[in-house]
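On to subunit A.
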Amino acid sequence: MLQSIVHVCLAGLSQGMFIWLVASGLTLIFGVLGVLNFAHGAFYMLGAYFCYTVLASLGDNFWLGLIFGPLFVCAVGYFVERYFLRYVYHLDLPYQLLLTFAFVLIFDDLVKIVWGAGSIGSPTVPGLGGSVSILGRMFPTYSLFIIAVGPLVALGLWAALERTWAGRVIRAASSDREMAAALGAKVPLIFTGVFVFGTWLGALGGGLAVPYVGLLTPGMGEAVIIEAFVVAVIGGLGSLKGAFLGALIIGLLSSFGTRFLPTFDMFLTFILMALVLLWRPQGFFGEASR
Partner candidate 1 sequence: MNSKGTHAIYLAIILGLAVLGLVADRFVLYMGMRVMLLAIFAMGYNLLLGRTGLLSFGHGALYATGAYGMALVNLHLTPDPLLGILAGVALATACSLIVGFFCVRHTEIYFAMLTLAFGMMIFSLIWNLRELTGGDDGLVGISRGSVLGLPIAKDGQFYFLVLFFFALTLWLIHRLRGSAFGLILAGIRENNQRTSFAGIPVKSYRLAAFVISGVFAGLAGSLGAMLESNTDPFSAHWSHSAEPILVSLIGGLQTFSGPLVGSVIFVVLREIIQRFTQNWMLWFGVILLAIIMGMRGGVMGGLEKRLKRGPAPAGKGEGS
Partner candidate 2 sequence: MSSPLLRVENLNKAFGKVVTARDLNFTVEAGVLTSIIGPNGAGKSTLINVLSGLLPADSGHVYFQGEEITHLPTHRRVRLGLCRSFQVVNVFPHLTVFENVEIPVLAQMRKAAHLFRPVAREKAVGQRVMEVLERTNLAGQANGTASALSHGDQRLLEVGIALAAKPSLLFLDEPTAGMNPVERVDILRHIRRLSASGETTFVIVEHDMDIVFSLSDRVMVLNRGDIICDGGPDHVKGDRQVRECYLGEEVVA
């Protein structure tokens, strides 16, 4: 029994940290730009594919893929923000959402054209490919690695936002655009920068997903983006702290749900999302501005 619960917890933790990696970029972009980015799932997918291509062409070196793959996606993110998204910030919400949704449609099909519509099996990571015994049952080493990476990314983000000059400017720009602009901060530049950085986080999540989910499929971003939405909403749209906690909750909930209530696993996730929105629309850590 103990063994079973520990393993369900570990699976939940790794799942949660995995969602957090994707949701962090989404949350950062929403917090600063105020745009809920559907295309984030597409960036995640592109991250996975680019990592795969890079690692495959550089002699199956996973780490090189992880370093260089997301950089390509950053270029895509720059293109999207600079030439499209920038022109809809002043428009109503549906237009912003649908613009990012248009990119989902485009990137999904582009991936099919470039990499083929079928799924691609992924290589294992040297040293992290096996399993370790925990309480007498095997647990994938790579999942443990993900559990470790999640908090590292969180710590890095926190340090970047709280402890650096750029972080202060970003926080100022997000809390009051006009004031920040008046103070001389170049808001459009900051927005582009944050969008590209958020894109990088999403693509990094995709890169790390390559060995984790095992298969690359066009449309792999869609399942993830909804989970990331749920997490971002539960934590409070725009709050990184909340997204981290939300990811943990959703990871554990879905892990326990799959184990004990398989029929209502998905239902539980969304009912939690609805309850949080109704009870505390600003989420656990969001600002109570509404």
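Here is how the candidates were picked: all candidates are chains of the complex that A comes from, given by their letters.
Everything below uses one rule, namely that a residue touches a chain if its C-beta (ideal position, glycine included) is under 8 Å from a C-beta of that chain, and two chains touch if they have at least 3 such contacts; residues count from 1.
This one's a predicted model, so the numbers in the text were calculated from it and none came from an experiment.
Novice: In the complex, what candidate makes contact with subunit A, out of 1 or 2?
Specialist: In this complex, the candidate that touches subunit A is number 1.
Novice: Which stretch or stretches of subunit A touch candidate 1 in the complex?
Specialist: Residue positions touching the partner: 36, 84, 87-88, 91-95, 97-99, 101-106, 108-110, 112-113, 117, 222, 226, 229-230, 233, 237, 263-267, 270-271, 273-274, 277-278, 281, 290.
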